[in-house]
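Only a portion of the chains appears, each positioned as in the full assembly.
Think of it as A and B in the order they're written, each chain with its own count starting at 1.
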Amino acid sequence: MILGKVVGTVVCNKKNDSISGARYLLIDKCNQQCVTKGDYLVALDLVSAGNGEMVIISESSSARETEDTFNKPVDALIVGIVDLIDENETIVYKK
Amino acid sequence: MILGKVVGTVVCNKKNDSISGARYLLIDKCNQQCVTKGDYLVALDLVSAGNGEMVIISESSSARETEDTFNKPVDALIVGIVDLIDENETIVYKK
């Protein structure tokens, strides 16, 4: 999984019918200290992540392994909101 | 999913038989403000995206999770046309 920071939302009115009610968030990939990279992707949110939060994103077919995304054309899913990261016994990120 | 801008069409007469009637669009990957990167890919269009529009593209096996693409050798699908993107409470793209 990769780390990303929620920086916005993406609104689509005309969508493929099999995706309805989805909330797409704009994600900027970040390092372990939540420093963003200016490398953006769009991910489906099922954990109500808020703006500015660091999240874990699962990509590819793994993004479909939930009740809500099963059989949907989704390839990036927020699977968790990061509370804390330690690196070599030092806390490098705290929500 | 990634963001891209529709910049053209790709025509193939000789194709693998299991794909018929598909409309392939030429996509230039873009950032959250629709600034293109000169990094091209070919995506199947099922939402009638028009030239110059910003779209969301789902890749890999997720591109097959629709009635039309199920069991087809397609690895990039336009799943929505972007109407609006906000980044940190500011609208950075509007159709």
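What we mean here is this: a residue touches a chain if its C-beta (ideal position, glycine included) is under 8 Å from a C-beta of that chain, and two chains touch if they have at least 3 such contacts.
Note that the structure is predicted; figures quoted are calculated from it, not measured.
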Total copies in the full complex, given that 2 are placed here: 5
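Definition applied: only the chains that are shown with their structure count from here on.
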Gap in Å, rounded to a whole number, between the CA centres of chain B and chain A: 20
Of all residues in chain A, those that touch chain B in their complex: 7-16, 18-19, 24, 26, 40-43, 51, 60-61, 63-64, 71-76
Chain B residues within the chain A interface of the complex: 1-3, 31-32, 46-48, 56, 58-67, 69, 77-89, 92
